[in-house]
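As you look at this complex, bear in mind that one protein chain is not there, while each of the others sits in place.
And then chain A:
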Amino acid sequence: MVASDQTPSPTPPGARVVMSSGDVSRALRRVAHEILERNKGPADLVLLGIPSRGVPLAHRLASVIAEVEGVAVPVGSLDVTMHRDDLRRQPTRTVTPTKIPPSGVDGKIVVLVDDVLYSGRTIRAALEALTELGRPRAVRLAVLVDRGHRELPIRADHVGKNLPTSSSERVHVVLAENDGGDDEVRISGGDR
């Protein structure tokens, strides 16, 4: 291992840790098993991560599936920026690449993977972006954290952890791939 110059980010004051690195990895293993159970095996599965943190989560789910079933499930990323309904409410967002596996999404069981499910607007945008790429047989949703406060009729099929929050709180998902250090989910802010 090469020594990383990224030091694990210490939990900032006022934040509390709700999932440790071990909790995250156990939750992902369970979600991977649920996906397989629901699909009765890995056939036709395609995992699409929503950038930025959905993408490493999709890869981790795929590696658990590979370990359990010995099959490499195609993994891609789906950028939803161009389909968001809040573009005009904030400064221009950076566009990230969409990478669809060569086998495509037509007739497949697509599992969208994201870190936090909140208003549901990102998933709405993802469903619209996906429509332009083809016609999956079914679309499912796997998230690490469901924090409630939905603004659209959308629900997740597979949830790592249901986390009741106040809408004034912020949920931070820290992943080794994106942020360095250990995985962690923490909550900050809110009324005290």
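Convention: a residue touches a chain if its C-beta (ideal position, glycine included) is under 8 Å from a C-beta of that chain, and two chains touch if they have at least 3 such contacts; residues count from 1.
FYI, contacts and distances are computed from a predicted model.
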item	value
Complex member absent from the view - protein name from UniProt, among "ABC transporter ATP-binding protein", "TonB-dependent receptor", "FTR1 family iron permease" or "Aspartate carbamoyltransferase"	"Aspartate carbamoyltransferase"
Omitted-chain contact residue, chosen from A:Arg53, A:His83 or A:Arg147	A:His83
Residues of chain A in contact with the chain not shown	79, 82-83, 87-98, 128, 132-133
